[in-house]
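I have a structure I would like to understand better, so I am pasting it below and will then ask my questions one at a time.
Every protein chain but one is kept in place in this view of the complex.
Right, chain A next:
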């Protein structure tokens, strides 16, 4: 792998990182609007308001950079970067198309890599929640930490089930081993993984850490301008990453008709469909309370994930 090849791969990953979250953000504007019987942004850019997010970005960049007087300035400023960068790192390991050229860098322990780095991202929200020196931020940080600890376990267990089925921890390796009948076989795991992933992103209905009606905006209460925009971008990047990971682990990633030529299209379509589902969930369901979120993780998702691991093990041994 020479220098040019590495540079090209990194550029492609950076491009995906810069465009896909914005696409999801724009989709959220429009999908939510149409589900609620309105049209959403229509003016910016002309055609159906396609440039609304660009306009939002310009607005955010123009805002005054405010740090609360009592805040811990260094940590307060560092937090958005800690929240955003991990998602960029994760994209490197996600395979887009079959073969050596379809993934930024094939990581041997890919499943562990992506889950480990995703956990670091949540640290950014915790840092922001604490450093704001605001009691609502602190409450939001507490809920964030509790939610992370509760949902990390089902996330890992359901991913472990797929790794058991494939006999490898590498994401391209899992896709190489994937067969269509894994869909029903790993169905419970897919549900657990996707739900826990959405919960780690604090997307509705799991957005008690933000909960604008109770605790203003949780860890992000004191943030404004560009730093808030970075947190927002991290949320959209998170939707892309969780959807892409669910597609790779449970929906067969690039598998589909004409996978050799059109693999990247299948992967993007599956990721897009799951992202749509995430947005749909926000419109369709009311917010769960913080204690309901905990209860759901420990009494529903963890047992389901353990059951899925048992099913995977039995099938793996009985039909080798």
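The working rule: contacts are C-beta pairs under 8 Å (C-beta built on N, C-alpha and C of every residue); 3 or more make two chains touch, one makes a residue touch a chain; residues count from 1.
We adopt the following convention: contacts and distances are computed from a predicted model.
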{"item": "Missing subunit (named according to UniProt) among the choices \"NADH-quinone oxidoreductase subunit J\", \"ABC transporter permease\", \"Acyl-CoA/acyl-ACP dehydrogenase\" or \"histidine kinase\"", "value": "\"NADH-quinone oxidoreductase subunit J\""}
{"item": "Identified contact with the non-displayed chain, of A:22, A:53, A:169 or A:232", "value": "A:169"}
{"item": "Residue of A:145, A:177, A:262 or A:281 touching the missing chain in the full complex", "value": "A:145"}
{"item": "Contact partner of the left-out chain, one of A:22, A:53, A:94 or A:122", "value": "A:122"}
{"item": "Full-complex contact with the absent chain, from A:112, A:228, A:276 or A:307", "value": "A:112"}
{"item": "On chain A, residues whose C-beta touches the chain left out of the figure", "value": "70-72, 75, 107-109, 112-113, 115-117, 119-120, 122-123, 126-127, 129-131, 133, 138, 141-142, 145-146, 148-149, 152, 156, 168-170"}
